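Below you'll find the structure I mean.
Missing here: one protein chain of the complex. Every other protein chain is in place.
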Amino acid sequence: MKICCIVSLALVALSAAALRAADLSVFAAASLTDALKELASAYESESGDKLLFNFGGSNALARQIKEGAPVDVFFSADEVQMDNLAKADLIDPSTRADLLSNTLVIVVPKDGPGELTPAELTGPLIKRLALADFRSVPAGVYAREYLTKLGLWTAVESKVVPTENVRAALAAVESGNVEAGIVYKTDAAISKAVKIAYEVSASEGPRISYPVAVVKGTRNAGASKRFLEYLKSEPALAVFKKFGFIVRQ
Amino acid sequence: MRSAEWEIVGFTFAMALLATFAILPFGVGLAWLLARKSWPGKSVVETLVALPLVMPPVATGLILLKVLGRKSPIGAFLQEHFDLEMVFTWRAVVAAMAVMSFPLLVRGARIAFEAVSPRLEQVATTLGATRLRVFMTITLPLAHRGIIAGSVLSFARALGEFGATILVAGNIPGRTTTLSVSIYSDIQLGHDGDAFRMLVVSVVLAFVAVWTSEWLFRRSTPAA
Partner (left out) sequence: MNLKFTNVSLRLKGLTLKLDVTLDKQVTALFGPSGSGKTSVLELVAGLRRADRGVIELDGLALTNVCQRIFVPARKRAIGYVPQDLALFPHLTVGQNITYGVKKLPASVLDLSREKLCRVLEIDRLLDRMPSSLSGGEKQRVAFARALLTSPRLLLLDEPLASLDQSLKERILPYLKLIRDEFVIPILYVTHSASEVIALCEDVVVLQAGKCAARGKPADLFALSDTRSYRLRAL
């Protein structure tokens, strides 16, 4: 009798554990902030899981994952950072997906010029240019790649104010402390204090890719994979499109 | 250590020195007022002076950003009339260091002044000395070791300043990168070896500065 009781209690406990909602820790690029926050509420009510985001420069996030931060999903703004983690065997390669792309734009404060071409960035009107740190943060790396391709990088480099992530570059332009900045089109879209002065077309711009993957050390493999599947679903992609991301099909 | 790294150390040292000299007259003057005078609202002043010591440095940095940025009255004024940019330049580095280390200078100098017996100053006045002469010939000479100790400590604080600096001066290679900011950015880039070297330099500098300051504090004996 007693053994029966213990066993049934154990079974109840186990099933309860299986049904208990997961808390997913998601490290994502700063440019994904608004889109992910919007989809989070829908996902949370649908799945019962809770999403805990950490937004920042993808390089800083990758660094934290390398140092052993307890993370379930990594959503990077470039391949380089994801590759770094793959090389260190920290992600589950079978779950890796290249979901989104983005467009680079040159932004200026609301009261700035209506149009500003890349070549004009070398001119005297532009004293300071905000970029996410071009040595490591994806947005900055893409911007440098683009300007180098145009042969403008050396002329522009001395004007660059490197920021911690792309949203910080956006904030610098919003504050008026710099004359221009290069950010993603999706960042410019959510800001009311800047306007787009130039859009880098997909053909002339760098290849931008946002890979996502489940991190190997996760304790919630099932819930993490469910979340990734959700990100590929129609409702999620619609949210990304709404914010201006390019969906790769 | 590469030459670029030594340049960063040199830059940080120079900016901290500039910041310390800039706050010296104000800090010593305010310390004297706090030590010798009383007025309504004195406790408010004391609290305000101590704030940068206690507030999160980034919060102080944010205030500086708003106050010195282009859109602020001060920033706009400087830009229009002197074509002077504050934020994202070495001037912002000096400003951040000055604000963050000011409380330490005031504290050290105030203690030094309080240690000078007012009786000595009183006797000097009866002997015909003006307030300025009393300050220059009695108060200052007797307080100078404590003031120097406070300055050295404040200089050390300026050397290590990070939170406010990175916000208001950014991390512009070759222009505003200080020792602490370079350690941070090396870590961000994964250059641990570089970060560690700079870490050693900053520990050595801090150790020497604090040790010197403590030694000076010990040697400044109160007036006989």
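Assorted remarks:
Just so it is clear, A and B label the chains in written order, and each chain counts residues from 1 on its own.
To be clear about the criterion, a residue touches a chain if its C-beta (ideal position, glycine included) is under 8 Å from a C-beta of that chain, and two chains touch if they have at least 3 such contacts.
Since the model is a prediction, treat every value here as computed from it, not as a measurement.
The missing chain, though absent from the view, touches B when the full complex is examined. Of the listed positions B:L142, B:V168 or B:I183, the one in contact with the omitted chain in the full complex is B:L142.
From the set B:M86, B:A124 or B:A209, the residue in touch with the chain omitted from the display is B:A124, counting the whole complex.
Contacts to the hidden chain, counted on chain B, fall at residues 117, 119-120, 122-130, 137-138, 141-142, 223-224.
Assume only the chains that are shown with their structure count from here on.
Once the centre of each chain is set as its mean CA position, chain A and chain B turn out to be 39 Å apart. Residues of chain A touching chain B in their complex: 57, 59-60, 63, 127-128, 133, 135-136, 160-164, 175-178. Contact residues of chain B toward chain A in the complex are 65, 69-71, 85, 87-88, 170-173, 185, 187-190.
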